[in-house]
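Note that one protein chain is taken out, while the other chains of the complex remain in position.
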Amino acid sequence: MEFPILSLITWTPFIAALIIMAFARHRPLMVRLVGTIGSSITLVGSTWLYFAYDHAKAGYQFFEWFPLVPSLGIHYQLAVDGWGLVLVLLTAIILFAGSFASWTVKTRGQEFYALLLLLVTGVFGVFVSLDLFVLFLFYEIAVLPMYLLIAIWGSSGEVLPQGVFGWAFKRTGVGTKEYAAMKLTLYLLLGSAFILVGMLALYTAAGSTTFSLLDLQQVKYSPALQSWVFLFFYVGFGVLAGIFPLHTWSPDGHASAPTAVSMLHAGVLMKLGAYGVLRLGFGLTPEGALQWAWLVGSIACINIVYGAFSAMSQKDLKYVVAYSSVSHMGIVMLGMATLTEQGINGSVFQMVAHGIMTGLFFALVGLVYEKAHSREIFKMGGFATMMPGIATAFVVGGFSSLGLPGTAGFVAEFLAFLGAWQSAHSWWLFPGVTGAFLTAIYVLRVAKQIFFGPKSADPHFQDLPDAKGTEWVALVFLVCILILFGVFPMLMVKPIDTATVAILQHMGLGR
Amino acid sequence: MMNDRVTLILLALLAPVASFLLIAAVPPLRRAGRPAAFVSFAAVLTSLASALRNWQLSGEGSEPIRAAWDWLPAQGGPLATMGVLIDPQSTLMLILVTLVATLVQIYSLEYLHTEPPGALGRYYAYQSLFVFSMMGVVIAPNLLQLFICWELVGVCSFLLIGFWYRKPEAARAALKAFWTTKAGDVGLLIGIVLLYRLAGTFDLLQLKHSIESHTFETAGLGLITFCLYLGAMGKSAQFPLHVWLPDAMEGPTPVSALIHAATMVTAGVYLLVRTEFLFRETPEVLALVAWIGAITALMAATLACVQTDIKRVLAYSTVSQLGYMMTAIGAGFAGAGFLHLLTHGVFKALLFLGAGAVIHAVHSNEMKDMGGLFKRMPQVAIVFIIGTLSLAGVPLFAGFASKEEVLGAVLAGGFMGPFLMLLTAAFLTAFYMFRVVFVVFFGPAKPAHAHADPHAHADAHGTGGDPGLAMSGPLWVLALSALAIGGYFTLHHAEAEFTSPAWLTPAAVTVALSGIFLAWLTYQRQTISADSLASAFGPIRRAALAKFWIDDIFEAIYRSGLLALARIIGWVDRYIVDGVLNVISAWTLDGGDVLRRIQTGRVGDYIFALAAGLVFLMLWMGGGF
Partner (left out) sequence: MPLSAYLTLSAILFSIGLFGVITRRNTVGILLGVELMLNAVNINLVAFSRFHGTEVGMVFSLFAICITVAEVAIGLSLVILLFRMRRTAIADQIDWLKG
C-alpha cells in the first residue's frame, strides 16, 4: 500500500486541534505554532500531492480504502481527481494564510485554533471522500464549528429595522453575531437535510448496497428520480454556495465572523457547495443536471448582477466583500451550468481564484479593522499614505475580483464566459460580463474611498500603522499565488480539465 | 534568422518585466528611487535596442513571423496560446513604443526630481509594467493575448493617472479613465468570445486565413466587429467614450506624453488595423467607425479651442487626431490611419513633453500664467513650434503627409460628410495650436504663478530657463525625428492605395495656413479681439465650455442610474428578501411563545394529558370513532 497522503492531509489539522486542546492550555504561542505547523504540513502535503498526481493518466488517484460498516456499504474511501486536487491545494493555501491571519486573536485562542482546524478537516474530507456517507459526515464537521466560531469570536454590527418587515428585524436581532451564527447554521443544516434525502434516495434506488460514489455513478437511475434528486442536491449544496434567494446568510455570516473564519468560509466553504453540486449533482444525476441546467444558469446570472449591485450599495467594508462573494459564486454556478468544457473548467478555476482572492480580501479587511477599528467605508480616506502595503494588496485583490488579466480571476471568468456563449443559453454571457463591469465599479470605488484621496480628518484615523511581522505572510503569500495562477493558468486548468472531460463524457456530452 | 528575431522580441518583452518585478519585489530598491529608475532605463533601453535591431533585420516583403507557446490547455489542443507575431506593423509600432518610452523615462527623472524616492521607485515600476504591456499589445499574435495586455495597459494608465493619489481630482480621474475604458473593454471581451464560437480560434493569422478562404459564416460578423470597435472606442477615446482622456491629464505630464498621446490611446486604432480584414467584411460597421471618428475629430477640436489648461488643449487635440485615424480606417484604408498613428505618436509626445517643460518652469497648467516664454526658454519654444507645425499639417513636417493621406483616404472611401468635418477640424487644429504658441511663447510675459509657494517661486526664477539635459535631450530627439519623418515623406511620396484629387494638397495646406493666420490675427496682432471671436460663436462656445454635456450625462448615469439602482437593490435584499426570512423566523419565535404556555410545569396537567391521550387511543383503536 502506498503512503496514505490524503489521510495525512485530512487528519493533520484534526490532530493539531487535539494537540492544542490537550497540551496548549494557557500557552498562546504554542497554540499558534502548532496551528501553523499543522497547516504547513497540509500545505506541503497538498503541494506534493499536486506534483505527484499523474496528469497524463488523469482520473481518480491516491486511493485509500477500508471498510467502516460493510453491511450498509459504508467504507472509508478516499481519492482525488483533478478537481479534488486543486481544491485540496486551495484549502491548504487558505488555511495556511488563515493561521497567520488569526495570530492576533486574543480571547480563547486555544479553542479558536482547535475549532478552525477541526473545520478544515471537514473541508479536506469532503474534497477527498468518495463515499457519500463519509462525505456527509465530513460536510457536517465542516459546517458545525462555524456556529461557535461566529457566536463566540464574531463581531456584531448594526442594522436599522426598516420597511414592512421591520418588526421582524427587531424580533430576531438582525445584526448581532448570535443572529448571524444562528442564521448561518440553520440555513446550512436545512441544506444538509436536502442533501441527506437526495443521497439516501440514490442509495436506495441503487439497491442499498453501497455508498461509494464510483459505484453509484454506474447505476442508471430513472429520469424522474434524477430530476428531483438533482434539485435536492442543487438546493442543499446551493445554500452553501450562496444561490439566490438563499444567499442572505452569507453577508451576515461573513460580516460577523472573525477574519480567519471569513477567509475560510468565503474562500473554501462556499466552494464545498459548488463542488457538491458539481460532483454529486452532475456526477450522479446527469439527466437531472441536463434537465435543470437552465435554472442553475439563470439563477447564477441573477446572483452575479444582483450580488454586484448589492455590494455596490453597502457601507460596511465586510458586507461589500461578502456580497462580492455572492456575485462571484454566481460565476462558479454559471460556468458549470453551461455544460461545456470551458465553462466547467472556468467554474472550478473560479472556485480557486475566488477562494484565494476573497481570502486575501477578508485578511485585508481584518487588518484594516484592527488598525482603524472601523469598517465604515465612507468615514475612512487616504489610508494609502499610512498603509501602502495593505493598499497595494487591496488593489491587487480588487483587480483579481474584477477579472483583470494577469490575475487568476480573469482566466476563470473568461473561461466561464466562453462556455456561456457556447452553451444552449448564450444570453448568459451578457449578465456575466455586466457583473464583471459592475465589480470594477464597486471594488475600485471602495479602494478609492478608503485608500486614495486626501487623508480623513477623523482623529481616529491618524498615524495608523501598516501591516507588520506575521501579518505580511498572508498578504504576500496570497497576492503571489493570485498572480502566479493568473500568469500560468495551466497550472490549475490542466488538472481541472482532465476531470471535466471525464464528467462530460459521463454525462454523454463528451466529444 | 527567424529565431533571432523571436529571441530579440522576447528579450525586448522580458527586460521590462524583469525590471518591474525587481522594483516591485525588492522594497529597498524601490525606496531608493533613482537606482530603481536606472534599472528601468536599462530595461527600456534593451527593449529599444532590440526593437531597432528587429527593424534592421526585417527585409522587404518578408512573411510574418509567428511563435506561440501553450497557455490554456483544453481537450484536443490548447485553447489559447501566448506568443509573438512580427510583421511590418508590429515592427514599426514597437519602435514607436520603445522610443517614446525611453525618452519619457529619461525626461521623467528631471521632471519628477522633487518626488520622494519611494514614489519615484513606484513610478518607474509602473513605467516598466506599462512598457511591457504595451509591447504585449503590439506583438500579440492572437486576440486573447491582445486583450490581456490591453487590460494591463489600462491598469498602468489607472495607476499612473492616480500617481498623485492624494489629490482627489487625480484619484477621481484615474477611476473615470478605468471605468470608461472598461466599459469599452466589456464590448471587446464579448466580441472576442463571440468570435471564438464563430471561428474557433483567437489567432489573427488563422482568422485572416479563414476569412480569405471563406471557411466560416460571416453572418454574425457585424455584431462582432461592432463589439471589437466598442473596445477601441473606449481605449482610443472616441465619442462618446472620450470623456476620460482630458481628465487623465491629472497624471504627471510625461505619463500623458507616453500613455495618453503616443501609445496607449492608439491601441484602439492599432486593434482596428490588426483586425482590418474582419471589418472589411462588415462595411456598415466601417461606416459607423468613419462617422464616429469624424464626429470625434470635429467635436474634440471645437472643445480644444475653449480650453485654458495647456494640457487639456493637447488632450482634446489627441482625441481629435484619434478621430482622424479612425475615420481613415472607417473609410477602408487602415494604412493611412496607421501612418497617422506613427507620426502623431512622435509629434504629440513632443508637444506634451514640451508643455511639461513649460509647466515645470511656470508651476501651473493654466495658459493665463504663461506668456513670452520664447525668450526664457528658446529651446523648448523651438521644439514646441516644430511639434505644432507638424500637428497643424504644414508641409515639410511630420503631420503633413499623414494628415493628407488620411484626408485622401476618406475622400477615396466616398465619405464626403466626414471629409468636410475633418477639413473643418484641420482648420480648428491649426487655430487652437497656434493660439497656444502665441499665448505661451510670444505674448506678454506674466508674473510668476501667484499660487506657487515661496520655494517654488524662487525655483521658478532660478531654473526658469531651458530645462536640463535630461529633459531637453528627449525633446530634441523627438523634434528631429518629427523633422526627419517630415523630410522623408517630402522626398519619398508613399505609394498610396488610392489616388487623391490634385486639389487636395493645396486645399489642406490652405486650411492649415488660414487657421494659423486667424490665430495670429487674434492672439498676436490682436486685430480681432478674442472676446468678439468668442461672442460670434456664443452658443457653440457655451456648449463647448460645458463639454457638450457629455460628462454630465455619464455622471448622471453613474449617480442616478447605477448607484441609485444599487441602493434600491441593496435595500430590497436587506429588507425584502432577507425580510421575508426574518418574518418566518419571527413567526417561529412567536409560535414558540404561544406553544410554551401549555407547558404549565405541573405534573398533574401532564398526567391528565397522558390519560386523555390514552383514552383517545383506546377509543380510536377500538374503532370507536
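As written, the chains take the letters A and B, and residue 1 is the first residue of each chain.
FYI, a residue touches a chain if its C-beta (ideal position, glycine included) is under 8 Å from a C-beta of that chain, and two chains touch if they have at least 3 such contacts.
Owing to the predicted nature of the structure, the values given are computational and were not obtained by experimental measurement.
**Student:** For the chain that was dropped from the view, give me its touching partners among the shown chains.
**Tutor:** Touch partners of the hidden chain, whole complex considered, are B.
**Student:** Given the contact definition stated above, which residue among B:P28, B:G59, B:G604 or B:G622 touches the chain not shown here?
**Tutor:** B:G604
**Student:** Could you please point out the subunit B residues that touch the chain left off the display?
**Tutor:** With respect to the unshown chain, the touching residues of subunit B are 596-597, 599-604, 606-608, 611.
By definition in this document, only the chains that are shown with their structure count from here on.
**Student:** Suppose each chain is reduced to the average of its Cα coordinates; what separation in Å results between subunit A and subunit B?
**Tutor:** So the centre of subunit A lies 36 Å away from the centre of subunit B.
**Student:** Contact residues on subunit B for subunit A in the complex?
**Tutor:** Per the touch definition, subunit B meets subunit A at residues 70-76, 79, 144, 147-149, 151-152, 155, 162, 165-166, 168, 171-172, 174-175, 178-179, 182-183, 186, 189-190, 193-194, 196-197, 562-563, 565-567, 569-571, 573-583, 585-586, 589-590.
**Student:** Quick check: in the complex, which residue numbers of subunit A touch subunit B?
**Tutor:** 159, 162-169, 171-172, 174, 183, 245, 248, 252, 306, 309-310, 312-314, 341-342, 345, 382, 384-385, 399, 402, 404-406, 410-411, 414-415, 417-418, 420-422, 429-430, 433-434, 436-438, 440-442, 444-445, 448, 451-455, 489-490, 493-494, 497, 501, 511
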